[in-house]
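Here is the structure we will look at, set down as structure tokens.
Complex shown without one protein chain; remaining protein chains in place.
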Amino acid sequence: MRVPANGLQPGAILAEAVRGPGGRQLAVAGTALTPQHLVVLRAWGIESVEIGEPPADPDRERLVAAQRVVAARFRGQPADHPAVRALFQAAVARELQRCP
Amino acid sequence: MSELFDSLVSLDASLAGCTASESVLSTMLQHLPTLLPCDGCALAQIDDATLLPVISTTSPSGQSGRFGRLLATAIDKGLFALALRRGQGVIDELPDRQVLLLQACATPTHLAGLLLAVCPAEAAQADLLSAIALAATRCGAAHENLVLSRRILAHAHGLEQAVEERTRDLASARDRAEAASRAKSSFLATVSHELRTPLNGIIGMTELIHGDEPDPLRRDRLAVVHSCAEDLLRQIDGILDLSRIEAGRVDLRPTEADPSAVVMHILRTLAPRAEAKDIELAWLPAPGFPARAVIDAGRLRQVLMNLVGNALKFTDRGSILVRGTAEACDGACRLTFDVVDTGLGIANEAQDKLFTPFIQADESINRRFGGSGLGLSISRGLCQAMGGDLTLNSVPDQGSTFTAIVTAHSAQPVKNQPNGQAHVDVSGPCGESVRLGLARIGVSVSPTRPGDILILDGDEPGCADRLVDLPIDHPIIVLTSLSRPPCIAAALAKRRQRLVSKPPDPEELAAAMRELRSGKHQTTRIDRGSAALSGLQGRRVLYADDQHVNRLVVSGQLQRLAIATTLATGGAEAVSLALSGSWDAILLDCQMPEVDGFTAAARIRAGGCRTPLIAVTAHAMAGDREECLQRGFDDYLAKPVRPTELAATLTRWFTLESEPPVNQPPSRLDSLRAEVGSDVLRDVLLAMLGEGPTLVAEAVAACGRGDLATAGKRAHALKGDAGNLGLDLLADVARALEQTARLGDQAGATAAAQRLPGLWERAAADLRLALDSPGA
Partner (left out) sequence: MPVTPTIDGILAAAGELQALPDSWQHLDAVLARSAATTAHIAEAIAQDPGLSMRLLRLANSPMFGLSQRIERLSQAVHLIGTRQLRELALAVSVVDLVGRSGRRDRVASYLRHSTSVGLCARAIASRRREANIERFFVAGLLHDIGRFVLELAEPDLVADQQTQARQRAVPIETIETASLGFDHAAIGGALLRRWNLPSTLCEPVAWHHLPSSAPSQRVETATVHLASVAAELLGLDDGEAVSTPLDQSAYDLVGLDAADLIGAVSEAASALAETLTVLVGTAA
């Protein structure tokens, strides 16, 4: 679950590592956030972090529907390109979030 | 504007000159006031613990507190994050028309630090800020380069360390492997020794029981036990040797030796087996074959024993000949031994496999003949170690010739002084062997002439007929099998004859001819009875061994040879028995606790006893024989002691050390008397009796103080005199002393020197007898 930095509470568990500008790692995945972490995240201008368990696998029907919607936009793209693949995954995730 | 440009260029040059990442940032901080008219500036770096920027340096110094507060405020406002996110600096308003500049020194992938500067608001102009941003980016890039190169260097250093560690690991692994190899050798030697002792008992006792066992079935079973035990013994020896050869640790101990004697020893040892299969053995040294050569006689013996033993194994009829040839080669001498059999032969395709460990030419051979398959690998390894090689030439069904070549460091030719004539009536390889042997001792072969010694083959059915027309006093040498009484024994009674066992040894032929010429012959001895053939019966032998089983085995073997045996259980007892009794030979086990065989031998010699001393040792090492000979022994028997070897060795010494010829003057004296007349001979004898004690005493004394040069010279003089007077034993020992002294072999020289006084006394008695004799 993506949570804006200003909505974070101490004790929340990071689902993925947080990196600052320049790639510096500020917290590893699995970190239980302390008030000091919140200070650091704010200082480095981190806007949002992934919290908690990774989103549960959506049921297959929804996933296929979301993939179908997104795939329509991806027509004509170089499908093997790593950036395109990453964008497709992000787009499917966003589509699933947008239409719960 | 141009000033700004100059400042930028100067900063750029300074950054380019930085070799440490820390100096990049301090250079940037030093140059910042030349770009921006500021009222103090500072550098902040990310603290690894808090992950927040902290002030590390200020300019002017001592403003950490002020800039720390400014930084905290900027972080709190989110200006630090903003500065990180864009290439351009961030300006924040301060009181009193001043502003704070926050400028990250960074690249997209690296944050070097954060510059803070306080300046008047009007100084913060766009162009200036762009220039600072540009400089800060350069600074970030320079910093990143140095950090990366340091990481690369650290990585390379880590690699170097890894390589070093790996090298150390390898070195220690090598050390461990070497230690393990040493431990393995030592283990194998120990195991070999530990296994050999009980095996001695098994083999020896089996032989004894086998001989006494009336039940043929049980005898066959005992024969199987015996053969298994011997196989096991060979395996142990083979593995021990192969491991040494494979480790390249063949200890060669070249000493001067008679290569013919090595061959003869082998042939004599194997003769009973050959006779049992009715196979003829013969040693055929070519005319140029040396009399003495510096070789490792023990290793050569091992190789040839293997080759002749194999030949015997794979030959069912015919003969096994050992041909010896020699050729000079770069100051050394290459000795070639061809072992020629008339056996199975080996097919071409199997010949290569033959030298591979544990492989025999034909798997079925293993079942038929046994053996480990190690022998030829070991032999080839040994030959190569001795500067030669081992090769094979074979035609299936016709026989094989194994050719062993070794390099002798030096060699002495046979001294071919004319030594009379003999008529040889022996056919086949044995006859050839005799003729070659006679040539080596200077005897020319003639048609029958009155007075010439006749040499006959005692095993030839018609040979008794040859004697019919011969005068009763015609000198005869009869070649006979070791294990069979000569078929003409009856016809030989009362004749002037000597028996020489087959295969004939040139040395023995020479001795027999000397004796026949000197008139000392065998008529009395043959009367002693059936066992008198080898002259062993009734001899007195002392045997010392601390191990009960060994004592039982060897004493049993001695008793079977009708030898009167006295046993000692240790070295000290052996010494006291040796010195208090009268013995024909003394056998000493080398490895006895407290007083070992070597010590006992030295004490026995020191006590004045001149009886032949024979070492008995379980040392598996080749070269032990030489060591024993150097340390005071006259001969050597390897455990397990074999009856045939025991008999052959004792026979040899009893022949050499036969009773002093009190009734007969030395033969050489007779011929001298004939040559020079009685008066001259008398002078010669007196001179020798006068000089002899001095020469002997000086040789012994020089040897005792380590002056081997003097000892050698005295020994040389003594050898010449003794040789002239036919004092062969004395001459032999003097020669041994001369040679060992020349080789710098202190132990060998001492052993020889110790024997001189006793031999001299005996020789002097002979000489006085000759002086007193009617002819003189």
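We just call them A and B in the order they show up, numbering each chain from 1.
One rule holds in what follows: a contact is a pair of C-beta atoms (placed from the backbone, for glycine too) under 8 Å apart; a residue touches a chain by one contact, two chains touch by 3 or more.
As the structure is a prediction and not an experimental result, all values here were calculated from the model.
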Completion exercise
Displayed chains that the missing one touches are A, B
Exercise for the section: Using the definition of touch stated at the top, determine which of B:24, B:43, B:70 or B:129 touches the missing chain. Expected result: B:129
Completion exercise
Which of B:33, B:68 or B:87 touches the missing chain? It is B:87
Fill in the blank from the handout: Contact with the hidden chain, among A:8, A:27 or A:70, goes to A:70
Handout entry: Hidden partner interface residues of chain B, rising order
Key = 76-79, 81-82, 85-93, 99, 106-108, 121-122, 124-127, 129-130, 133-134, 137
Fill in the blank from the handout: Residues of chain A touching the missing chain are 2, 4, 21, 42, 45, 47-48, 70, 72-78, 81-88, 90-91, 94-95, 98
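Going forward, only the chains that are shown with their structure count from here on.
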Handout entry: Whole-Å gap separating chain A and chain B, where each centre is the average of the chain's CA atoms
Key = 77
Completion exercise
Listed in rising order, the residues of chain A that touch chain B in the complex are 20-24, 26, 36, 39-40, 42-46
Practice task
Show which residues of chain B lie in contact with chain A when the two form their complex.
Solution key: 46, 50-53, 75, 78, 80-82, 84-85, 106-111
